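With one protein chain withheld, the remaining protein chains of the complex are depicted in position.
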Amino acid sequence: MKIIVCVKQVPDTNEVKIDPVKGTLIREGVPSILNPDDKNALEEALALKDKNPEVHVTVVTMGPPQADEMLRECLAMGADEAILLSDRAFAGADTWATSNTLAAAVRKIGHYDIIFAGRQAIDGDTAQVGPQLAERLGIPQVTYVQQFEIQGEDILVQRALEDGYELIKVKAPVLLTAIKELNHPRYMSVGGIYDAFREKEVKVWTLADLDVQKQEVGLDASPTQVKRSFTPEPKGKGIMLKGSTKEMVEQLVGSLKQKHVI
Amino acid sequence: MAIIVLEDKCIGCKLCLKACPFDAIDMVEKKAVINDKCVACGACIDACKFDAILREEGEGSEKDLSAYKNVWVFVEQRENKIMPVAIELLGEGKRLAKEIGVELCAVVLGENISDLAKECIAYGADKVYLAQHSLLKNFTTDGYTKVISEMIQAEKPEIVLLGATHIGRDLAPRIAARVDTGLTADCTKLEIDPEDKKLLQTRPAFGGNIMATIVCTKHRPQMATVRPGVMDKAVADGKRSGKIIDVAVNLDKEDIRTQVIKTVKADKAVVALEEAEVIVAGGRGLGKAEGFQLIQQLADRLGGVVGASRATVDAGWISHDHQVGQTGKTVKPRIYVACGISGAIQHMAGMQGADVIIAINKNPDAPIFSIADYGIVGDLYEVIPALIDALDRVDDIVKAMKEVAATTQL
C-alpha cells in the first residue's frame, strides 16, 4: 500500500507576539514547526506502516528550501521518502495554486492508495488545500477525520461534526484530512534522526520536474490576492476597577446592572 | 501581482523588514530583496517611506466577468433545520446585495424541505434555489459539490457565501476548485469596494495575529466561507415575498463515492458557545482542572456557558469544544468574563467581538486588560466567589450606589 502525506512547515503561531508599542508582529525567535494537524496525518500513515511493513509512506511539501529540515523530521519519525516542491515560481500561491502544484507532484509520484493531509495549517487556517487537491485528482475526500480503520476493501472513518460525528465508508484512492483527535503523534527517534540524514534523502522537485505550466502555479495563478494586511486593533481601554475585592466586584455588578447588561 | 523593490530607490532602512508579517524580505547588500515567502500582502508597500516597493500588476487572461450577477447564500440545513450561520449569512448577504444593487438568492439542498424556502424568504432572500432529491437528504461532498457547481455554472452568481462549518469548509473548497475560482476561508468581515463593487473579504491569518483583506479580481464567483457567530442574524419577516425555483437535480447514486453509515450525536451536552449570551472563560491562571468548577459556578449564576483558553485545553483540563479563539470558536456574547486568561492574541481574536468584556487576572500587565471594558486585578479564587456574592446582592448594591450618587450631588 502506498500512502502520500501532505505536510507544511509553519511558524509556531503560538509563539508570535505583538510589539505592544508599534503593534507589529515580533517574528524573532518564532520557530518553524511541522504543522500540528499534518503531524496527526503522518502519524496515521506511520501507524499503518507499523502494522504492515509493506506500507510505503511518502511525505510531500511545497515550500522554501528551509522546509528540508521539517521533511527530515518526518523521515526521522519513520516516513520512507520525502519530496520538497521548491521553486521561485511556486511562491505566493493561494490554495488554488498550491493544490495545483501538489496535484502535479502526486501525479508524478504515480500510484497511491491514500493521501493523508492535515485539516488545516495554523498559519493560514484555511482547510482548503486538502479538498482542492482531491478535486484536482478526481478522488473522494473525507475531512475532519477523527478515527480511521481499514476493513478489507473498505476504509471506515469517523468524520467529526460540531455536535458528534458521521461514520463514513469509502474506497481507495481517497484523500483524508486529519484532526488532532485522530491520534497521538509519535516523537522522532534517535536512530530515525541519524537515518534521516545518513540514509534517506529529500528529493527536490522544481517546476521543470512537474507536468504543470508556470502560469498554473504560484502567485500569478492564484485567483485570490491579499489586498491589504493589518494588525487587529484592540478595543479602547476600559476601566480598571480599584479598591478591595469587595469594592471592585460591587462597582462591577452595580455598573452592569445600571447599564442593563445584567 | 508580484511585489518588486526598486533598487535605486531603496536605501536599506529595513522598515519593510519590520513590517512584513511573513519574514519575506531579506537584506542583500543593503537593499531589500523579496524572498519566496512573499504572499504579496502589500504590508511593505505601506511601510516604505521612499516609494521603493511596488506591486507589479500581472497580465493574465481576462475573463468576462460581467455575466456574473447576484449574491448567493448556501443555506445549510441539518435534519431539515436551518443552521444559525445561514441566517447570519442571509442578513449579511442582503446587505451586500443591496450595496451592489442585485438580488439575494438562497441555495437550499435536501429532501422535503419546501418549508425552508419560505423561511429563507422571510430572512431576506429574493430568490430561493431549491434542490430536492433523496440523495441530497444528508450532506455528502460529492453530491452537494456536483449540484451546486452545476447551478453556479448555469446561473453565474457574482458572490457565493457559505458558513464555515464542518460542512461548509468541506464543500466550499471543492466547489471553488471545480468552478475554477478563488475562495477565502473563515471571513470575519465582508465589504463591497465602493470603487469597483468587488467583494473585500477580511479574515484573520497567522493565528489571528494579523488580519488580511482578500480580493478575487479575475475569477467569478467570489467565494467565501464565513465564521459562525460573527455576522448579525437576519430578522425574519413573514410578510416578505420571493421566488422559489425548483432546481432539476441531476444526480446518480454512482456520483457519490462516500457512504454515510450513520450519524452519531455526541453524548455530552453541546456547548453552544457561538450562541451563548454569556460566556465565563477560564485560562492558565486557574492553575488546575478543578478551577473550572468555579468557572462553572459563575457561569451558572449568570446563565451562561463555560469557555476556555487554548492553554487549558492543551493541558487537558477541559475539552476542545469549550475553546474560544483562533483555533477554537469565535464568540460574540453580550458578556464575556475572562478569568485567569492573559490574553494571547489568538484568544482575543475569538472573543473581542463580545459586547462587554470583563477580565480578572493577577497580572496588571496582562494583555487582556487592553481590550477589557472592566478589569479586576486580583486572584480569581477570591474575586469570583466575591462576584457571585455581589450578584446575589445586586439590588442592594445599586440602591447604595444611587444613594451615594445622590449624596455627592448634594
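By letter and in written order, the chains are A and B; residue numbering begins at 1 in each of them.
Note that contacts are C-beta pairs under 8 Å (C-beta built on N, C-alpha and C of every residue); 3 or more make two chains touch, one makes a residue touch a chain.
Simple rule for what comes next: contacts and distances are computed from a predicted model.
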| item | value |
| --- | --- |
| Name of the absent chain as recorded in UniProt (options "Butyryl-CoA dehydrogenase", "Spermidine/putrescine transport system permease protein", "Extracellular solute-binding protein" or "CXXX repeat peptide maturase") | "Butyryl-CoA dehydrogenase" |
| Omitted chain - touching chains that are shown | A |
| Touch with the omitted chain, as defined above, among A:Gln66, A:Ser189 or A:Thr206 | A:Ser189 |
| Candidate in contact with the missing chain, chosen from A:Glu73, A:Asp94, A:Glu135 or A:Glu162 | A:Glu73 |
| Residue ranges of subunit A at the interface with the undisplayed chain | 69, 72-73, 76, 186-194, 196-197 |
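Keep in mind that, in the parts below, only the chains that are shown with their structure count from here on.
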| item | value |
| --- | --- |
| Rounded Å distance, subunit A centre to subunit B centre (Cα mean) | 19 |
| Contact set on subunit A toward subunit B in their complex | 11, 13-14, 16-18, 20, 22, 24-25, 27, 64, 86, 88, 90-92, 94-96, 99, 122-132, 134-136, 140-144, 156, 159-171, 174, 180-181, 215, 219-220, 222-232, 234-235, 237-241, 245-246, 248-250, 252-258, 261-262 |
| Interface residues, subunit B side, partner subunit A - complex | 1-2, 18-19, 21, 23, 35-43, 46, 58, 60, 141-142, 145, 165-167, 169-170, 172-174, 176-178, 180-186, 200, 204-219, 257-266, 270, 302, 310, 320, 326-327, 334-335, 344-346, 348-349, 352, 355-358, 364, 367, 369-378, 382-383, 386-387, 389-391, 393-394, 397-398, 400-401 |
